[in-house]
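The block that comes next holds chain A.
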Amino acid sequence: MAIEASNVTKRFGDFTALDDVSVRVDDGALTALLGPSGSGKSTLLRIIAGLETPDAGEVEIGEEIVTNAPARTRDVGFVFQHYAPFKHMTVQGNVAFGLTVRKRPKAEIRARVHELLGLVRLEGLAERYPSQLSGGQLQRMALARALAVAPRVLLLDEPFGALDAQVRGELREWLRRLHEEIHVTTIFVTHDQEEAMEVAEQIVVMNKGKIEQAGSPQELYESPRNEFVMSFIGPVNRLGDSFLRPHDIQILGGWDFYSDDTSTEALIERVVHLGFEVRVELKLHDGREVWAQITRENAQQLELEEGQILAVRLPPPRVFA
Partner candidate 1 sequence: MGIYLSVLVLLPIAALLAQSTKGGTAAFWREVSNPEAVAAIKLTLAVAAIVVMINAAFGTLIAWVLVREELPGKRVVNALIDLPFALPTVVAGVVLLALYGKGGPVGIDITFTRASIGMALLFVTLPFVVRSVQPVLLELDLSMEEAAASLGASRLTVFRRIVLPALAPAIISGVALSFARAVGEFGSVVLISGNLPFKTEVGAVYIFSQISNEDLPAAAAVSVLLLLCALVVLGALTGLSHRRSRHVR
Partner candidate 2 sequence: MSARAWRLGLRTVALGYLALLLLAPVAMIFYRTFEGGLAPVWSAVSAPNAVHAFWLSIELVAIAVPLNTLFGIGIALLLERGNFRGRALLGLVIDLPFAISPVVVGLALILVYGQAGWFGDWLARGGIQVIFSVPGMVLATAFVSLPFVARETIPVLRELGTDAEQAAATLGASVWQTFWRVTLPAIRWGVVYGVVLTTARALGEFGAVSVVSGRIEGQTQQLPLYVQDRFENFDATGAYTAAVVLALLALATLVAMNLLTRRTRSRTPV
């Protein structure tokens, strides 16, 4: 099912959460709504789910206009940041809930729950209660619960925000694999650009209730439309009105040996070792400060030291009108 939101506006009192926002998500796509807090991404997601009603605009799911339809008629699976478990029910009860309220036969429910618990790797935990599960397990249960009723669309609101870094990494990977297997149209909200880049096929960057740019991770990185997108999607050096990516700054070697027509003179102010990458803080010969990001091997080869004068090649700067 494709999802289309057209000219959606939503206000909370004086605050405009969404300002004439239009977005299209293709059938079967895995899309991220990416932005800082207050950008409206969660609000948009909730409007698509039917948990909020827009002040203006339309929402279509699979060509059907659902703008004013209540959540329970939209057939959407929703996963919350804090899992929203039914604490007084077992895992079995939780996952079965959607089927139970649809009054499906018991045998069917049992089979389906079993199937889903296998899918999310929670077999054997069916009789546990949410209070006995870890964060990662709870989120997988929430996913199983949402998927149990075979929704047309799967919506996730900062699903990994409450988890440790390592569990987050595992679940991201896992979500991608799940999507490959199930192919249901999926939208997830995140403020973590790395997560969006890693998981999504399409990213919609939002800021202050508007859409800044939508495209594949590659497109957004290589061809950002404005300063906001460029700074949000990756690390950035700002020199006046122009922007440079630290990864794109090439360090050629010592000034005396390696300088040529294309290079600039730079003084190493500081070298920071970040494990697999090295950050080199430089002062250019005209006084401006930038930092470059290079690999460990590269750094080792160059034998960098504070105080050295280097030849560096700066990429063509990007300027936004």
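Per the selection procedure, all candidates are chains of the complex that A comes from, given by their letters.
The rule is simple: a contact is a pair of C-beta atoms (placed from the backbone, for glycine too) under 8 Å apart; a residue touches a chain by one contact, two chains touch by 3 or more; residues count from 1.
Everything numeric here is computed off the predicted structure, so don't read it as measured data.
Among the chains 1 or 2 offered as candidates, the one in contact with chain A in this complex is candidate 2. Considering their complex, residues 49-51, 70-78, 80, 82, 84-89, 97-98, 100-102, 142, 145-146, 149 of chain A touch candidate 2.
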